[in-house]
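Just passing along the structure, written as structure tokens.
Heads up, one of the protein chains got dropped from this complex, but the rest are sitting where they should.
Let's look at subunit A:
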Amino acid sequence: MAEEKEGAAPEAIIADIQKKITDAFEVFDHECNKTVDVREIGTIIRSLGCCPSESELHDMLAEVEEEEPTGYIRLEKFLPMMTKVLMERRYRPIPEDVLLRAFEVLDANKCGHLTKEELVKYMTEEGEPFTQEEMEEMLSAAVDPETNTVRYRDYITMMVVDEN
């Protein structure tokens, strides 16, 4: 029993990773025919602990899409690509301190908070802009309704705790 863990053969590690990928994939495989809607791929990849940017995500997608895009991705194609990504530990999650520094960059006055308007401007106009839905969702948790500001240090702490 339990020999599949520590010091296990590489095949066992790969088998474990592939099982994880298949499980996540199957959650969105509503037809039970080993395909998922292409729009769900981002969720699947990210829920497996990868943090690619949107453009990196597009590259990954291009790799697994059919020659003639059908709107669906097959597990057959997705599994080897994703196994490789996880084995090579690419797109690692963003550590808390790096995230904090990113917020500090946006906080031009170094006052420990961003106004709601500042956050909306950066998130919807810069980089890989949020959709309105994403923005609203973020604001609902990030903004202190009384001051209308984002105390990002507290926000990050809260979000990290949330996840565990």
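Simple rule for what comes next: a residue touches a chain if its C-beta (ideal position, glycine included) is under 8 Å from a C-beta of that chain, and two chains touch if they have at least 3 such contacts; residues count from 1.
By our rule, contacts and distances are computed from a predicted model.
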Chain left out of the displayed complex - its UniProt protein name, from "Exosome complex component RRP45", "DNA repair protein RAD51 homolog 3", "Serine/threonine-protein phosphatase with EF-hands" or "Ribonuclease H2 subunit C": "Serine/threonine-protein phosphatase with EF-hands"
Contact footprint on subunit A, counting only the chain that is left out: 1-6, 19-20, 23-24, 26-28, 30-31, 33, 42-47, 50-54, 93-94, 98-99, 101-103, 105-106, 122-123, 126-130, 134, 137-138, 140-141, 159, 162-163
